[in-house]
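A single protein chain has been omitted from the complex, and every remaining protein chain is retained in its original position.
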Amino acid sequence: MRRAALSALWSHWRRHPFQLLTLILGLALATALWSGVQAINAEARASYDAASEAVGGTRPVLIRDGGEIDQATYIALRRAGWQVSPIVEGWLFTEAGRVRLVGIDPLTAPAEIAVATTVLDGEISDFFTPPGQLIASAATAERLRDPGLPPVLVAEGMAPSLAFTDIGIAQRLLGMEGRITRLIVRETQPLTIPPLSAIAPDLTRRDSGGQADLARLTDSFHLNLTAFGLLSFAVGLFIVHGAIALAFEQRRPVFRTLRALGLPARDLTLLLVAELLAFAVVAGALGVALGYLIAAALLPDVAATLRGLYGAPVEGALAFRPVWWAAGFAIAVAGTAAASAGALWKIARLPVLAPARPRAWAMASQATLWLQLAAAGALAALSLATILFGSGLVAGFVMLGALLLAAALLLPAILSAVLAVAARGAKSVLAQWFWADTRQQLPGLSLALMALLLALAANIGVGTMVSSFRLTFTGWLDQRLASELYVTAETNEQADEMVAFLEPLTDAILPIWNVEAQVLGAPAEIFGVADHATYRDHWPLLSASAGVWDAVAAGEAVLVNEQLARRERLTPGDTIALPGGTLTVGGVYSDYGNPLAQVLIGVDALVARFPDVERTGYGLRLPPDRLDAVRTALTRDFGLPPDNMIDQQAIKAFSLQVFDRTFTVTGALNVLTLAVAGFAILTSLLTLAAMRLPQLAPAWALGLTRAQLARLELGRALMLAALTMVLAVPVGLVLAWVLLAVINVEAFGWRLPMHLFPRDWAVLGVLALVAAGLASLWPAVKLSRVPPSQLLKVFSNER
Amino acid sequence: MNARALTSLRSSRLSATLGALFLLLFTTLTHAQGFAGLGSTADDGFSVPQRGTPFTFPEDHGPHPDYRIEWWYVTATLTGADGRDYGIQWTLFRSALRPETGPGWEDPQIWMGHAGLTTPDAHFVAERFARGGVGQAGVTAAPFDAYIDEWHMRGPSLSEVNLTAQGTDFSYDLNLATDKPFVPQGDMGYSVKSGGGQASYYYSQPFYEVSGTLTLPDGPVAVTGNAWLDREWSSQPLSDTQTGWDWFSLVFDTGERLMGFRLRDTAGPDYTAATWITEDGDPTPFPDGAFAADPLGETEVAGRDVPTRWRVRLPDRDLDVTVEALYPNAWMETSFPYWEGPVSFTGTHSGRGYLEMTGYE
Partner (left out) sequence: MLLTVTDLSKSFPGDPGPVRVLDGISLRLAAGETLALTGESGSGKSTLLHVIAGMEAPDAGEVTLGDTAISTLDDKGRARLRRETVSVIFQQFNLIPSLDVAANIAFQARLADRHDADWCATLTDRLGLAEHAAKYPEQLSGGQQQRVAIGRALAGKPPLVLADEPTGNLDEATGDAVIDLMLELVSETGAGLLMVTHSDRLAARLTRRLHLSRGRVA
């Protein structure tokens, strides 16, 4: 019985392969975008975990605020019984980007770290003695093939962008002889050990060292991606919902006949569930495969962003992870279930003698419109409530989601109202028919138009956010990078000689010295700043108390960056606890693109607090025409490598490059979402086309040519797309405002001014029209070629 | 005693948690093994013990980095104020990757510490590793100081030292002193380990009197007793067919001492050697075959059968005793596990001592 019934159900798809394609493709696209984003996130997270694990990230560590640990302190701890293992860490700069170098002592390291050395074949002394050996993953090893570096051994399962070496070799490569980055505390300690304060009072214990911070820093980035993935999935679901609803409506007579011929309702429902499940699995597989391709295409940029912006160790290569493979299937099935629940419910309760004609789907129902309006109102209220009472990143995204959904649900009602007004103003009978007919068609198209609205609004919102950010960022760079040339000496001694040498050649030599420290319980940078007009004139202050620069120069006040100020609710006049004593906050400055908290302190105060601060970096003020001369002199007299001298232009270019790369992914997802929406319009129009014949046949019979009808159909699609685009602009701007004023503040800690870019909207509008035009072209051409006999059939036969 | 650490190495299995260390010492082993059959030939520039080389003290108390392997090995039989018997072991191993020293982390000398404490019903173990060159472990001859992490054996001289070690659940702090001479083993300190001629430099100080404190999970115990130091260095391991080692240090109630060992061989008869030491420290070495040690009973320890009752004979001195472990489960669960613990013996002679057994699988 079921086989016969199944063959009848399946024969529908055989006869309407395009509908099947729509359904599968819609679901696959939705799944693809979602699982692609998930794959990227999973890859990045796995990388963090691997990197964190590789350097004992979950173990407690001993660190020294504002600097490295003296090796003598390490030995003193060991000689007192403390079971700690030293880690030396730093960046290796290669032509192919930087790699984190981790120096370990295999003899004292915890097993999960020491195990890396099992790759050594035989002579461990080659690992210990210069030139030493590096151990890295195959991909990282490629970047480390450099005559200036030790030979590289490739090890399976190594964390990306990370190389192990012996501690002594690491100290040598990083210029950190006698210094240690941190000490890993072993889980078992001997019976009696003296307290830490008795041996090394300058060290503090942190319960999980390593990369916990990294996950925190990059959380916002990943949340952004996830939100985009969800948006794409939502847009995809509109397609799936439309396709499934259509498929069910079209087959209603078949369902009725099957019931009349003796198929129980339960069996019919089960068969339909099985059918949908099969589609979901096929589409899921397709979607996950597509998602893999998307992720593989986007990951290099994401990895570059994460490395550049956060220093996170992520490679551009995608590994196969069953987690998101399974998640992709799950979301495909869940999506199908969500999209088909209503239709299935109706089928299960369908009386045998229900009207056999496709009806509800294509008919305007005032009740539905009211229902949508009510839902839109509720969602708008939720959105408003979230912004008023909620806080945090998740609340921000909830608010965005509610806002977008409300706008989408509102769309049919607004379009319907606009069309009604237009119909009233229409003079000719043809125009009246056009408007009325368009309005009647609206319910069938509204899902696709909602998808388009979402895609356009997201595009405008994100585009406005990115462009506003870029504009602000560029201006900020100009302010912040006031020095013409930035130089870094090899040693403190060389730096002193260099300063003496540069004195007569430059207008000013501004020290750029900094230490990394814990400020208010989180990692932060503390920069020393000289008392100079360059800062007074250029530094991008957001707020400041009077005479702030004098107070900073005197070592009485500090400046904090916006992200720190927002996080800790600091305003000028507050005090802030810093390593070495509490100071007053004199002002707040903008510091875009920096994930860390930052404190600006007078350079003398910095040296007083951190006597062993590296004093090698300087910004030079000098007339541009002297730039090359100074550069040449530094190379000639001090042997400074070109990498140690970067001019303003180069830094700006690099910063903007990092910035642009950060949003490459956003841009790509934007385009994909728009493409999905275009596809939604195409499928809606194509499926409607078949049902449109009875509506068009009378117009044809009354004297319109098929070509005229086709042109009207095309015009109708363009007009609806244009209307949707107009409505998308305000929605997109609200979205942009939320992104800039709520999400950015929560995610990154800075608030950006909003700028408007009408030209971008125009471009997007044209794109939307092109998409809608292309989507409606095919059905229109089909209509213009429909044989008159088929139109006649409308009259000869009810169906 | 040369053989024991090396056979330990051979019996070891790669364990994931100790992969790195295994590798270090595995290197030592494979290289040494490859040249074992060539007798006195040095490989990789390592020095090789030569017959007829007298010791010079205190210099020879310090390290010999041009030899592949070396140890400072203390065992003590103790009696507590509570009347119970105890034993402790304190060992500092030195293993050279190359026959030289170097500055800082480049130093190719690797150090390993083992500490054991045995009671009649428990056995405690601790283990430490360190790189030479950075000050985490090392030995100086005068004033004498041997250390790894917070463990030390510190003189003024090697005749009067303070000995400490601790693990997660035990510690000891003992004072060792003697006015008796150091006792060369074998042929004036040249100790042959096989018929093939493998040998080491080997001397002992079996006469320490000990007092101090053990700290056990139940609290501190004051102890007194005897301690025995073995100093040995070499670049050659056992021969390929020698699978393990049974080593006895016996202290007779009469005040005399006996060191005897048996090297088990798969290819032929076992190789044995012994030294009878008078109360004044005069040694009499005995050649292969004079000393005999035969298992009387086994105990299952850490999944293997280990002989913990022995019949030990030295017919030349009318010695025939039954040796019994104080605590049969004295298993050293270190990277290269072995059995080491205090014993007592009865028969023609009686007294206490230490037993070490390696290579039981």
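Chains here go by letter, A and B, matching the order in which they are written, and residues are numbered from 1 within each.
In the analysis below, a contact is a pair of C-beta atoms (placed from the backbone, for glycine too) under 8 Å apart; a residue touches a chain by one contact, two chains touch by 3 or more.
Bear in mind that the values here come from a model prediction, so they are computed numbers and not experimental data.
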For this session: Could you tell me which shown chains are touched by the chain that is not displayed?
Result: A
Exercise. For the full complex, which residue in A:Ala111, A:Ala138, A:Val352 or A:Ala701 touches the chain that was left out?
Worked result: A:Val352
Exercise. Out of A:Ala8, A:Leu373 or A:Leu769, which is the one that touches the chain we can't see?
Worked result: A:Ala8
Exercise. Looking at A:Leu27, A:Val185, A:Leu263 or A:Ala422, which residue reaches the missing chain?
Worked result: A:Leu263
Seminar exercise, completed: Touch rule applied to subunit A and the missing chain gives residues 1, 3-5, 7-8, 11-12, 14-16, 253-254, 256-267, 352-353, 356
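We adopt the following convention: only the chains that are shown with their structure count from here on.
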Seminar exercise, completed: So, in the complex, the side of subunit A touching subunit B is made of residues 71-72, 75, 78-81, 83, 105-109, 111, 114-115, 117-118, 120, 122-125, 128-130, 166-169, 171, 177, 188-193
Exercise. Can you list the subunit B residues touching subunit A in their complex?
Worked result: 16-21, 23-24, 27, 30, 97-98, 102, 104-106, 108, 110, 126, 129-131, 134-136, 147, 149-150, 166-171, 215
